[in-house]
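Report on one structure; see the data block that follows.
Shown here: the complex without one of its protein chains, the others still in place.
After this line comes subunit A, so read on.
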Amino acid sequence: MQRASVQLIMQQFSRQMRRMPRPQLPQQATPAASQLLPTFTQHRATATSTVSSKQATPPPRHDWNRAVSEAERIVGYPTSFLSLRWLLSDEIANVALHLRKLVGSAHPLMKTAKHLLYNGKNTMQAWGLIVLLVSKAAGHAASIPDAEQDKSAGVLHSQRALAEVTEMIRISHLVHNSVVNLQSSTDAGQDVNTYDDMSFGNKIGLLTGDYLLGHSSAELANLRNQEVVELISSAVRDFSESEFIGERDEQNNPLPFKPGTFQRPSLSVGVDFNEHDVMTPMPIAQVLGNPEQEWECRNILNAGSLLGKSCQASLKLAGQSEEMQRHAYRFGKHLALAWQACLDAESFQCPTLPLDVTFSLVSAPVLFHLEHDPNLYALLEPGKKSVELIDYDRIHKAIVAGPALAKTKALQTKHTAAALNVLQHFPATDARQALENIILAMQDL
């Protein structure tokens, strides 16, 4: 009976969410929530509409939605794991029931949930899709028995399960990241009601994230490939490590280092993981202070690691060569970085910052501008207590006037090119074409 009611609950829940007026959210929630999804989802909706209205006259060469839906057709049914199968579990029914109590509260979990439900395609939630496309593009070893193949889609059942795991882990990280710091020294939840809301939201967020992690490890175990388990577990490690790098405000939003903290010659090549030992963490200390490489490291941990390692693991499952696996990793990593650069640049596309929009203080334009003009740091310093206290408009104005945006664009082009280059190692198939289309559409966003 519970199962039958799940869909009803979710529908009801989403209706309530839609009714929830966005600008009327309590002020307190905005900064925490806006920093909530520092990777791929930042204010996509607002910014996209601005951009597209500006570029209305010449229609974009590559249409993002078309590229994605064609890609989905290529690998079978839509892959986003927020699918029926997910909605049919008892625990999620439970979560939905509890989430309903949170609707209308200021907890950032609501915003995360909203992003997951509504901005699916726009925000490239479909990481699983990328994993499946890479899997199909690479094909599989002849030794794989027929029973393990999904012939119509051209991928293995295990690869599909892995794609699901990838999305579950990513969502679990986003959800865990919406936990609010309720330490007594912080301002969050000063009055009793807010505190109760926040504390309940934390509980639900934590458990939901744990549920996803628990299930992803069970699914991973069922793949019966310990190298894959090892690789994907290390991506979970990278996610948690990424939340510890550098200075943080009270809600753990990242802040850049004070210019001049590190005196290091910049390396010609960036750093990456030790290929032979996944346990070794990213040697990030070597690149701190160098804007481009620091940015790269932060975002590999934050995004590139999971996408890259998932692509690599998927080819492991298909019995592909070590070399192909390496290409898959590099493809995933560069794609994630290109996408991040694209998102980072977006907030600075128009001369004034749209109302109610903020940006990450460790996004590429901010880091590049700090290198160009260290005086900007004075404007960032109040953020040490809370990033809410920062005058985003002033920083925005300074950055738009400087060279940082051009450098960010170059960064995006660099990683886009790298991703397209790696793709040349894959045989020409419809799946590879679909990946190219997605990348090109991303460039035009």
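Throughout what follows, a contact is a pair of C-beta atoms (placed from the backbone, for glycine too) under 8 Å apart; a residue touches a chain by one contact, two chains touch by 3 or more; residues count from 1.
Note that in this section contacts and distances are computed from a predicted model.
Visitor: For the chain that's not shown, choose its UniProt protein name out of "Ubiquitin-like domain-containing protein", "Elongator complex protein 5", "glutathione transferase" or "All trans-polyprenyl-diphosphate synthase PDSS1".
Guide: Answer from the record: the omitted chain is "All trans-polyprenyl-diphosphate synthase PDSS1".
Visitor: With the full complex in mind, choose from A:Ile144, A:Ala161, A:Leu207 or A:Ala398 the residue touching the hidden chain.
Guide: A:Leu207
Visitor: Given the contact definition stated above, which residue among A:Ile245, A:Val387 or A:Ile438 touches the chain not shown here?
Guide: Answer from the full complex: A:Ile245 touches the omitted chain.
Visitor: Considering the whole complex, which of A:Lys111, A:Lys136, A:Arg170 or A:His215 touches the chain not shown?
Guide: Of all options in A:Lys111, A:Lys136, A:Arg170 or A:His215, contact with the hidden chain holds for A:His215.
Visitor: List the residues of subunit A that touch the chain left out of this view.
Guide: 91, 94-95, 97-98, 172-173, 176-177, 179-183, 199, 202-203, 206-207, 209-211, 213-215, 217-218, 220-222, 224-227, 229-230, 233-234, 236-237, 239-241, 243-245, 248, 250-252, 278-285
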